[in-house]
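Taken from a larger complex, these chains appear in their original positions, while the remainder are omitted.
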Amino acid sequence: MTTDQAAGGHTALTPEEIGEAYDDYGDFYGMVLGDSAIHMGMWVAHGERDAPVNLVDLADLAQDRQTDYLIDTLRPRSGDHMLDVGCGTGGPAIRAAQRTGARVTGVTVSRSQVAESAERIGAAGAGDLVEVAYGNAMDLSYADATFTCAWAIDSFPHLSDRAAGLGEVSRVLQAGGLFLLTDIALRGTPSDDELASYTGIWSAPPPRPLTELVGEIGRAGFDIVRLVDMTPSARMSGEVMALLYRDRRDEIEARFGELTVSWLDDRMPPYRSLVRDHLDYVLLLLRKRG
Amino acid sequence: MTTDQAAGGHTALTPEEIGEAYDDYGDFYGMVLGDSAIHMGMWVAHGERDAPVNLVDLADLAQDRQTDYLIDTLRPRSGDHMLDVGCGTGGPAIRAAQRTGARVTGVTVSRSQVAESAERIGAAGAGDLVEVAYGNAMDLSYADATFTCAWAIDSFPHLSDRAAGLGEVSRVLQAGGLFLLTDIALRGTPSDDELASYTGIWSAPPPRPLTELVGEIGRAGFDIVRLVDMTPSARMSGEVMALLYRDRRDEIEARFGELTVSWLDDRMPPYRSLVRDHLDYVLLLLRKRG
Amino acid sequence: MTTDQAAGGHTALTPEEIGEAYDDYGDFYGMVLGDSAIHMGMWVAHGERDAPVNLVDLADLAQDRQTDYLIDTLRPRSGDHMLDVGCGTGGPAIRAAQRTGARVTGVTVSRSQVAESAERIGAAGAGDLVEVAYGNAMDLSYADATFTCAWAIDSFPHLSDRAAGLGEVSRVLQAGGLFLLTDIALRGTPSDDELASYTGIWSAPPPRPLTELVGEIGRAGFDIVRLVDMTPSARMSGEVMALLYRDRRDEIEARFGELTVSWLDDRMPPYRSLVRDHLDYVLLLLRKRG
């Protein structure tokens, strides 16, 4: 860095001057670029068409990779009828259907997500395999044993009564059917501010220890087939969320108003430390007994 | 998001209330988490020990991946003697030597990088293969035909006279020896502020079009064996640098002083737009003729 | 099949006679050879030296594969000091040390296993990495934080107090250290005869539901990093055990006496049905908190 350089002009520096710049500011580059090698990183395979060029792109790729991982873990097949509990705007449901040939029914409590899902399904030409409807995970409208498998990606953390949700998914699954569930669990003792940031930002009840969930799983008639700790990815997502919030704060204010960003300004720091220090993120693959 | 939630308390929300929260704020999650699937991303393979948990970790991984890519492109072998022009703090030189068995000599114009390299070499137990010395790329102190191969990673952008640098590397290489070079090239016409941000932040002369470099390569007695455009990775590095600068501004101020961050506050926005809109980043593998 | 064929002679059969033989006895071949294709199976890659040629060989291969799977799951490294709780005759400890470079200390309550381990370690030339000593998993003689990682393969099912065993392993592990545990869990309600066959054959307390273990894990200061259901392999092992017992009954009687085989004759059938209908077999990868 050469901070005495006048804006708009440039005089070639001598090697000695460049050496001094690195002597003085070498650590700066390490702090903002990484210090493993202090050169540009290889963020994606060189030569890829449609390579990501910013952090939002990279986050999209990470989401797609996660969706594929979850599909590869549940492995629905052609002939299956799969329930997607809390399907969001339909992306994972469509991808699961198109990669595997399974039929997928999604439910969400958001009317706007139902509408956006319908659009995405149409655009993807997936209308014969995927449908999305308004539905409450704790009180599903489907008959017993309707589905051969199910998943709930990041939706159980929102439920006020997870036991009820587990009971309902168990009821609508056929015996032997697999249920893939991701959930948030509490580690250690966070502060009140940290907890409030989480419940506020996610419209969710406070996180609980993993053991409570495991007990509810057994009582709902499920065996655990696999459990995978995915906490590092949740921590990365928390960091990315904090950085992108600050970076896009003006856009967010223009879209959601001054009150919202003022509210978020207070909650982002404790939320970031909560995710870093006190949240676990787990995948559970369950099999309905019988 | 439930912005009317009191800090420190939590009342379980009804499914209707959660649905409304997503109706109102669903786009917010997409803006800060990615909107491909609106769930947590898979940033690294689940279950990795030492998984990255923040953006600096991820940048370190990207640098290591780039170093490995460059080693795989140059492919030094046991028996080679390789020159590392602008070797920084020695990380890539050590990795190249330990992965391939080649002997590596690094030069840098920074006295503190010479010192830090010596420490790293000692810690890695690489003293029999790697050495680093003070040296100027445009006036090397080595005899003709001393080296069998060479690389210059992100150091030629600093040179006030690239032709001189190419000539010197050509001189100290044996005939037929390979030289791997990464460089920055200009695309289109940036503003004065954008250019000044670059020359200031990197203590470097202004970037030039690729064709100028290609001409100098030929005149220095090299043939081009391979050229790879790596611009997307440079754009990602620019974005990461801008976000980490804002995130770690307080640390940087504590380390480098108020004047430096004030100076950087002005230059980061035009630097970010320059990288996004006007810089190309290329790898060139050259072979010395004869 | 041609059951009217005289022993010691053979008259060539007509195609019609062979056809009739298959009409009458085709199902027999399917019952004893498998009926997917009714031809010889490919049990191992053709052309392998040292290919398995009987069921004991095949079981040995399955054990080696499991050991490798467990090593790949725990992934000890050079520099680690690993505890093997219930190390048997030392095979897995030696393999883990030789494949990874980690130092391994095994404990067992069997004096003869200590002796046999010492012989195996010597024969494998692994004395600088592996040692085995007499030791009780519920009352380990090692100082706090002695080990960087640990495993217990099929030994916790023997413990009269698993909570004590978990507490001891937690105590001797460093914070953040991984502990790989395999365990048996109860599914449904077996008969008294089935339970007694298990406790007798394995000198073990009766199996319990998985939830009890999960609670004890949390109370011992561990987080669950991964859980994998391996029940199908346990069922295969149970079947193989039952068939090999019947096949090698004479050898077993010669080695252990008439009373033992008489006792086993009564217990093998309920043991086989217990394994088929009521036992789960799980892998748990745990991380010590802190």
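A, B and C label the chains in the order they appear, each numbered from 1.
In this text, contacts are C-beta pairs under 8 Å (C-beta built on N, C-alpha and C of every residue); 3 or more make two chains touch, one makes a residue touch a chain.
Just so it is clear, the structure is predicted and the values come from calculations on it, not from any experiment.
Visitor: Just want to confirm the stoichiometry: 3 copies shown, so how many copies does the whole thing hold?
Guide: 6
Assume only the chains that are shown with their structure count from here on.
Visitor: Name the chain whose C-alpha centroid is most distant from the C-alpha centroid of subunit C.
Guide: Ranked by distance of C-alpha centres from subunit C, the top chain is B.
Visitor: Taking all residue numbers at the subunit A to subunit B contact, is the shared part over half or under half, that is, same or different?
Guide: same
Visitor: Give, as an integer number of Å, the spacing between the C-alpha centres of subunit C and subunit B.
Guide: About 50 Å, centre to centre.
Visitor: Averaged over CA atoms, how far is the centre of subunit A from the centre of subunit B? Could you give it in whole Å?
Guide: One centre to the other, that is 29 Å.
Visitor: Multi-chain contacts only, two chains or more: what residues does subunit C have there?
Guide: 225-226
Visitor: Could you pull out which subunit C residues touch subunit A in their complex?
Guide: Residue list for subunit C touching subunit A: 187, 209-211, 214-215, 218, 223-229, 280, 282, 287, 289.
Visitor: Using the touch definition from the top, list the residues of subunit B that touch subunit A in their complex.
Guide: Listed in rising order, the residues of subunit B that touch subunit A are 1-3, 5-10, 12-23, 25-28, 31-44, 46-48, 51-56, 58-67, 69, 88-89, 91-92, 95, 108-113, 116, 134, 136-138, 153-154, 158, 160-161, 182, 192-193, 195-196, 199-206, 228-230, 232-237, 239-248, 251-252, 255-256, 259-260, 263-264, 266, 276, 281, 283.
Visitor: Hey, which residues of subunit C end up touching subunit B in the complex?
Guide: 75, 178, 225-226
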